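Pasting a structure here, questions to come.
Complex shown without one protein chain; remaining protein chains in place.
Now for chain A:
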Amino acid sequence: MNTFTLEARKCRRRKIWVMPLLILGFQLLWTLWTTGRMDGKDLRDGWAFVIIGTQMLNCLTMPVLAAVTASRVWDMEHKGQTLKLLKTLTPSSGIFHGKLLYGYLWMFLCGFLQTLVIAAAGKFQGFYGPVPGRQLAYALLVCSGVNLIIYLIYQILSMMYANQLISLTAGLLGAFIGFLSNLFPKSLGLLIPWGYYSRLSSVAVSYDLEAVTAHYAFIPIPWKDWIPAVILLVILYPAGRILLRKKEV
């Protein structure tokens, strides 16, 4: 907790909240724009449509948010060459957890507010039925869980390389691959962590090519698909701690 407070103090005037806010603003505009002209059957599928749409957008935006946030949190240590000072004062695991917690908090807040935006937009546009609380809670779980994995990837990259070009290039690559992985078959898509935002979704999309329409429906939660995500988390978390401990400063 002490290292978390320290991070919060260091980042006090760095305006890290701007990027999550921009992403939320974009998502709100996108939701209002895509749901604004809905009627009849579209409104019946509305909740499922807006949830999967947001999850697909997350494949694009969240990796960039993670890369930018992790870079901002770690770059100050590289620039000021303060890591050697920090490592003599605090155990490496404390630094790792403090920075992880602080950066991830912004990602979590973004995901949480995003869920509220979905609920508010659905009510505002008049989607059929009550707010699907369970589905929204699961969407938040997917967003938060995958955010943790993605943030860990970029935290490790920003921590290991003083040149932040590498982590930000990886952020763009991840966003690109994640977004386009929505077009891949499911088995292949599960190999790409940046695409888990939509791969772990509880919404299924089926396309009617003749009528050029898409149908959205809730399906049972695919808990089995979480296995690669959990394996990745189990690898990345200790790997990050060990790498920081062994890092030569």
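Rule of thumb we're sticking to: a residue touches a chain if its C-beta (ideal position, glycine included) is under 8 Å from a C-beta of that chain, and two chains touch if they have at least 3 such contacts; residues count from 1.
Here is the rule we go by: contacts and distances are computed from a predicted model.
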| item | value |
| --- | --- |
| Record-based protein name (UniProt) of the chain missing from this complex, from "Menaquinol:cytochrome c reductase cytochrome b subunit", "RNA polymerase sigma factor", "ABC-2 type transport system permease protein" or "ATP synthase subunit a" | "ABC-2 type transport system permease protein" |
| Residue of A:L6, A:V68 or A:L83 touching the missing chain in the full complex | A:V68 |
| Selected residue (touches chain absent from view) among A:A48, A:M107, A:C143 or A:A175 | A:A175 |
| Chain A residues that touch the omitted chain in the full complex | 14, 18-19, 22, 26, 29, 60, 64, 67-68, 71-72, 75, 79-80, 163-166, 168-169, 171-173, 175-177, 179-180, 183, 209 |
